[in-house]
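Attaching a single structure in structure tokens format; questions to follow.
Missing here: one protein chain of the complex. Every other protein chain is in place.
After this line comes chain A, so read on.
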């Protein structure tokens, strides 16, 4: 989880897609990265809030702007659909990549499937003699985890409301440092061990240092878009791997279910913390921190930028830091989670002759929990590929549906519920019903 990126002047907003993409000032997101080794309440808390924020972010409210005003509604609808379809593709690729990295690691590196203790957030063990006890322990673990996430989110909202930006920024920077250096070092170590490749410490130091330093620069400051996207995918994958390793089995599934319910509640309820965050950020007209959100495209027409300040403000991205934290998914200008078109109707001159391409933003928490689901499906028990593929397809279908809903409702929506629900249904039904059947068919070479 990354923290904020330094914000720069607004003219950078007009940078073309191939140029350096500057991040906006960070939203009050907390980064958390806590390993089991760092049983630090604070870092754990950071981790949680980050987590929750990411979840929120990931639940991603998607906001889609419907075309250019002034055009006939049929064309607008068509443009909307066209953008919707484009955004589906723009999100499929990074989500698929993240899941592929996680599944490939799970299947090849033993370390992430070995049971080696649990996080302090899930203190109850699942090594119990009876099924009922195990179920109870997993539910308790889930309650603890979710309440920590809720607490961190509320803490974040409070911090943001009282403008403690420095605190938040420091927190985020610490989290991304930990993620980019420590977790990468561990990951690299395990991969090298698996393939029995020797690497001396100076080379290792150079590699990790370069990787981490470039990552910090790309995520928190400026960097090429593709590189930034790649780093965000990598840190999401690393985070998901940590979850897969340290969450016990049943707890993981219950937590996934509970997180999607929480996401739904937090984003859609009027008093939900994420929604409040968004509204506060909207009131303050502040940009959201792009470091915690994956954004895909962005070309902002220069013509628009030269228009009056209010439209420029809209361009700028009145993002709501909350949206960022709440894992909003929205179409926006580069690194702007929310795309607003309100100034457009009022300014006929704003009609764009040039075509503007908006990016889609999906919170990193969404990436992480999708990957956790698919990774857990790949890691558990039989290591069946059918189950993994079924969960993968289920998540993509859920993502598609959520984007469709976004196009229909045109307001922020959580990205987790539909995908995770489908994923869970497909996981349990494929693992228990389809797998034995297909195993028998394949072993006798029967085709249906």
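We take it that a contact is a pair of C-beta atoms (placed from the backbone, for glycine too) under 8 Å apart; a residue touches a chain by one contact, two chains touch by 3 or more; residues count from 1.
By our rule, contacts and distances are computed from a predicted model.
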| item | value |
| --- | --- |
| "Sorting nexin", "Dynein axonemal intermediate chain 4", "Gamma-secretase subunit APH-1" or "TATA box-binding protein-like 1" - which is the UniProt name of the missing chain | "Gamma-secretase subunit APH-1" |
| Sole residue of A:96, A:280, A:386 or A:429 that reaches the chain not shown, by the stated touch rule | A:386 |
| Residues of chain A in contact with the chain not shown | 78, 81-82, 85-86, 88-89, 384-386, 389, 393, 404, 434, 438-439, 441-442, 444-448 |
